[in-house]
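Everything on this sheet refers to the single structure shown next.
Only one protein chain is missing; all other protein chains are in place.
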Amino acid sequence: MAIKISMPKLSDTMTEGHLVKWLKKEGDRVEASEIIAEAESDKATMELEAFDSGVLLKIIVPEGGKVPVGGTLAIIGEKGEDITPLLKSGPVMETPPSADSPLLPDSLPSVPKAEAISDDGLITSGTGRIKASPLARKLAAERGIDLRRISGSGTGGRIIVRDINAAPAAAPAAPRQVVVGREDQNLPLSTMRIAIAKRLTESKNTAPHFYLTMDIDMDQAVALRTNLNTLQSEVKISYNDLIVKATAQALIRHPMVNASFQEQSIVQRGRVDIGVAVAIEDGLITPIVRQADRKSLLEISQEVRALAEKARTRKLLPDEYTGSTFTISNLGMYDITHFTAIINPPEAAILAVGSVRRIPVVRENQVVPGWRMQVTLSCDHRVVDGAAGALFLQELKRLLENPVAILL
Amino acid sequence: MKKEKLLELYRMMLLIRRFEERTAQMYGLQKIGGFCHLYIGQEAVAVGTVAALRDDDYFIAAYRDHGHILAKGGDPKAVMAELFGKAGGVSKGKGGSMHLFDVAKGFYGGHGIVAGQIPVATGMAFAAKYRGEDRVTVCSMGEGTVHQGAFHESLNLASLWKLPVIYLIENNRYGMGTPLERASAVWDLSQKACSYDMARATVDGMDVLKVHEVMAEAVERARKLSEPSLIEARTYRFRGHSMSDPVHSHYRTKDEVEEQKTHDPLLKFQSYLLEKKYINEDQIKAYEDEIKTIVKESVDFAENSPEPALEAIYEDVYVE
Partner (left out) sequence: MAEITFREALNQAMAEEMERDANVFLMGEEVGYYQGAYKVSQGLLERFGPKRVIDTPIAELGFAGLGIGAAQVGLRPIIEFMTWNFSILAMDQIVNNAAKLRYMSGGALKIPVVFRGASGAAHQLGAQHSQSLEAWYCNVPGLIVMAPSTPKDAKGMLKSAIRDDNPVIFIESEVAYGYKGEVPEGEYLVPIGVGDVKRTGKDVTIIAWSKMIHVALEAANMLAQEGIEAEVIDPRTLRPLDEQLLLTSIEKTNRCVIVEEGWPYAGVGAEISHRIYQNAFDHLDAPILRVTSEDVPMPYAKNLEQAVIPSAPKVAAAAKKVLYI
């Protein structure tokens, strides 16, 4: 019995996937749990594993093709098996681009090529070209809609009028800047870029943001870090590791900041899973340190390092980057002193961390050098009020200024 | 036949001969393109035939049609301009050598598909009869044509319905490079008429007076009795099948062509006229001069006539 291999949901926000590479070709034997392809979600490139054994009878989505979650990627079964019923059934978008579409009525099964009804306009997806009907293209241009943001519901994923009608109209384009001597470049959107654009726009548009900035005295934290890195050479502990640990502890005490706004209620999260934003080529991703409050500084340090490496090589598994409860974005390494971050929905707040700087400070009426750091908390006002956010930052400040506490 | 009429025939044969000699020259100068089939050697057939017709009678021919349109009264200037592909041509430059038309003179082409003109001729005769006119239609064709179905279908219809049409086979011995004996099961082509119970005759196509005599009889039969005829005129072309075909080649010898030239219909008729004292050397010279001028003027006219306008491409496809 032939069965379909479908595009799995590889992230919580994923609606469609990009088939990057087939590791098997039609006719190849496939064993259960064997890796057969690589697919890209909005977050990462994933390995697809077969759940059944058999022969790869037909590849439906070619390399470079896109398919909605649940859409058929391929069919496996026994050699010589009739797979036409599988090709016929299912949603239209699963239909492969094919010249001989099974349109003829059953009265004529033996005619191999139904040229009487030939679909002469199917656009192959192998080139990564956007498939859209002429009318859809025209309407999209009129309405300023970027076709790359829309997934097509027509044959072979073709974008058709109903997809355009369902898409929100774009804001009027900004006036073009004249750059002398260099032409504008049109860079295609990656799946990740599309996800970032979609999610952060949604966040800014739905969550009312406000921002709290605080100076933190890092003298003791700097000293502690130096000591820890001298005492052991196993891992090099970073300021960020300290911040993750301190944040986790502060969140335990201020659960309202570790929460989500839902339609009918506010959910205080039972766990503290901290997402750490990692810049990677053409985007960013937030791998998660699970239950950071329960992990030692050393554990956190090791984990963050491993996750960052996986992020850069796009090897993160979905549960390694989906479902965080709070996010930290640190641009200190770029000498950024202060910035505000956009909340990673559905979380209630995000911490933007600046660089640890040696600056003149006033201590006991003396101007002396001191280590300082600025953090800014972006809060979703539907969940976190000003005072609640301030109290959380005070706790964070207290922990970082007395870092021995986080070692307890 | 009166002397004046005889001289008129002579003059027309001379015009066709000199016109075509100049045509060959113009072809060599690339003033004329495409297929170009010369009538030299066969002039007596067209001229003798037209001599038996009224001006309002219909004449339709195959692609070796320069002689026929001139014999039927076509303007040499417009004919040469057509060969040159000029707007002043008889078909405004859209017909060419094989598709010469002069409807006002009763000349309906100029057909490039072997036997294509025969059903059409039959229809013209049908129309004349339908309207109660006493017009006669002459349909000229080469001997290679008689093997086509259109020929046989048409002869049957014409005989069945007693149509005033004369089918004139101009047997110049060769259908392109194939001699009659290698193409036809019968040597005497007028025998084909027997199958359709049609009047028939064979005539020496190198003798304009004999052609006229036989045609006059057939025309009478058509006009008075509304009955068709099949006439075979035995003739010979002195040039190749077309301009791209040498005078003598694999299919015929130089000796054969030279021997045939001793029966040149123009010279033969000229001798006859001299013998009968209808004409003298001075008069011949005068005719030659006149014809030379006409042909030169034709070439000049063709040369000076404008090319057809590009807008003409879409003109005359349909009656608007």
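Letters A and B mark the chains in the order given here, with residues in each chain numbered from 1 onward.
By definition in this document, contacts are C-beta pairs under 8 Å (C-beta built on N, C-alpha and C of every residue); 3 or more make two chains touch, one makes a residue touch a chain.
As the structure is a computational prediction, the values presented were derived from the model and not from experiment.
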> Looking at the whole complex, which of B:19, B:39, B:84 or B:108 touches the chain that is not displayed?
Replying inline: B:108
> Which residue, B:61, B:79, B:121 or B:233, contacts the hidden chain when the whole complex is considered?
Replying inline: B:121
>> For the chain left out of this view, which of A:17, A:65, A:154 or A:332 touches it?
In response: A:154
>> Counting contacts across the full complex, list the positions on chain B that touch the omitted chain.
In response: 58, 89-95, 99, 101-103, 108-113, 116, 118-128, 130-131, 149-150, 153-154, 156-157, 160, 315-319
>> Could you pull out which residues of chain A are in touch with the chain that's been left out?
In response: 92, 101, 103-105, 107-108, 111, 115-122, 133-138, 153-155, 158, 160-162
